[in-house]
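Of the protein chains in this complex, all but one are displayed in their positions.
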Amino acid sequence: MALEPEDVRRAAHLARLGLDDREAARYVDDLSRILEMVDRLQAVDTEGVAPLAHPLDATQRLRADEVTESDQRERFQRCAPAVENGLYLVPRVVE
Amino acid sequence: MHDKTLTELAAALAAGEFSSRELTESLLARIDRLDGELNSFITVTADAALEAADRADRARAAGKAGPLTGLPLALKDIFCTQGVRTSCGSRMLDNFVSPYDATVVEKLAAAGTVSLGKTNMDEFAMGSSNENSHYGPVKNPWDLAAVPGGSSGGSAAAVAAGLVPAALGTDTGGSIRQPAAFCGITGLKPTYGRVSRYGMVAYASSLDQGGPMARTAEDCALLLGAIAGHDLRDSTSVARGVPDYREELEASLSGLKIGLPREYFGDGLAPEVEAAVREAIAVYESLGASVREVSLPHTELAIPAYYVIAPAEASSNLSRYDGVRFGHRCENPTDLVDLYKRSRAEGFGEEVKRRILIGTHTLSEGFFDAYYKKAQQVRRLIRQDFLDAFEDVDVLMGPASPTPAFDLGAKKDPVSMYLQDIYTIAINLAGIPGLSVPAGFVDGRPVGLQILGPHFAESRLLNVAHRFQQATDWHRRQPAFGKENA
């Protein structure tokens, strides 16, 4: 499947990655070659093969519904770039 | 002291030949002297190490020493360490001082080990040469012009250079085994789910696994015993007892059935590497093992499948780095989208961006079935190859990498770099354990023999590696770099 510059721009926007034109052009090139390599998958007959999401056939363990965490806001916010009154600050979100 | 194995150091500490503080001071001095050139550490935690060493010495004096008490080691900078920067090799987390400890970090601390610091790595564990680190490339102690491999390149180089007797690495597509091979040490990627991933910064969650890197299989056994086990905080960790991995080390290899995957000895394998590997296999035959050829027919699909699955998971796992709660945030964002786009553009390096873009693209509408679903189907076929092979043989053997360590800067094209991992990647897709042991040299650069086993066969793999190390001395060789008078 060929990759267009628009595909890279779209992916960059979905992933919220700022790219300048030069970078975008390089990634079109890189990604095209990677996808070309990946496209070898298309030749395989996988009819009837169930997708494998986890290497072990294990199932989810459930934890008891108990509160085990206490307030550690001060500690967690020490590594935060911008906080005020216990809130994380971001540029105004327009609803 | 720096040339001793973990096991030897444990015996020396127990015998009172030296204290943990003396050992720690000696290694810190060595790091101080040598790591400027090697660049294997991102952060050295000297003060905390000395405190931990003193605690260990006091515990020993009080008769409360365990098998790992006072032993120094290093942690790949992907493991969260409370109060210590956990950068993951990225500018994004350059300022991230973790508020909590990873489960394995807690376990190692509880066992009385002494962490000397955090080792260099490819950014977010994405790379095979350690050239993708925000903190600069690591050099291979065997040849400073060569890469140490990646992504656990710092851990491998530090152990090889005798800066630390053992280190933790992580392996998503070969990131423990390939650098272990390139640096002439022993590295084990355990079965997926054997070691908790809690607190290990995620790259590709269904493939990531932490494991030990040391000089010998015996040391890996000691360390694996300390970090393995079920963790209630990791849903994918396996509730299964942890054996004493040292118990079976000495078991006889007589009757061992070794399979050589035909696909691991084909085009692209450097003849000198093949020769070293075949020589190692001959050693096994002399130890009573039988060898036969097997086939893993979907081998060539492993890299394509991996470069769909791993980037897809990574693109999602790395969305949390948005400049809001931790990590890099750009200056003066004009609005929310600007905050996201610039923080992430500035915080992530080129390879990370490349993989985020691939993963985002292959998961997006209209492509999901052709890429992601297809790759997961192929993943099942790849796992089945191994399950079938282990019906007939006990272990599989082959090269860990098609070539020895290549030169720094030699591989500029991402795809040719990806193809380096041809022999290691399928193992992560299948979730089986794999290990690399030193098996010779090509032009002064180490060659690694890769040994693979069925799920949860770590004891067997360590036994097979250990017996080899009793019969050979490749793992005893030391690089000229760092020798006192070199």
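Per-chain residue numbering starts at 1, and chain names A and B are given in the order in which the chains are listed.
Here is the rule we use: contacts are C-beta pairs under 8 Å (C-beta built on N, C-alpha and C of every residue); 3 or more make two chains touch, one makes a residue touch a chain.
Heads up, the rule we're going with is that contacts and distances are computed from a predicted model.
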UniProt protein name of the chain not shown, from "NADH-quinone oxidoreductase subunit I", "Chemotaxis protein CheA", "Aspartyl/glutamyl-tRNA(Asn/Gln) amidotransferase subunit B" or "Thiamine pyrimidine synthase": "Aspartyl/glutamyl-tRNA(Asn/Gln) amidotransferase subunit B"
From the list B:363, B:397 or B:464, pick the residue that touches the absent chain. B:363
Return the single residue from B:40, B:86 or B:216 that touches the missing chain. B:86
Interface residues of chain A toward the undisplayed chain are 13-14, 16, 53-54, 58-69, 71-73, 76-77, 82, 84-93, 95
Residues on chain B that touch the omitted chain in the whole complex? 79-80, 86, 88, 93, 96, 98-100, 102, 197-202, 204-206, 232-236, 312-313, 315-316, 318-320, 322, 324-326, 336, 340, 360, 363-365, 368, 372
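In the analysis below, only the chains that are shown with their structure count from here on.
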Taking each chain's mean CA coordinate, chain A and chain B are separated, in whole Å, by 23
Complex interface listing, chain A residues touching chain B: 1, 3, 7-8, 10-12, 14-19, 23, 27, 30-31, 33-35, 37-42, 44, 46, 49-56, 58, 60-61, 63, 72, 75-76, 78-82, 88, 90-93
Residues on chain B engaged by chain A in the complex (per definition of touch): 95-99, 191-193, 206, 232, 235-236, 238-239, 298, 300-301, 303-305, 307-308, 315, 319, 322-327, 329, 333-342, 344-345, 348, 353-354, 356-358, 360-362, 364, 367, 370-371, 373-381, 383, 413-415, 418, 428-432, 455
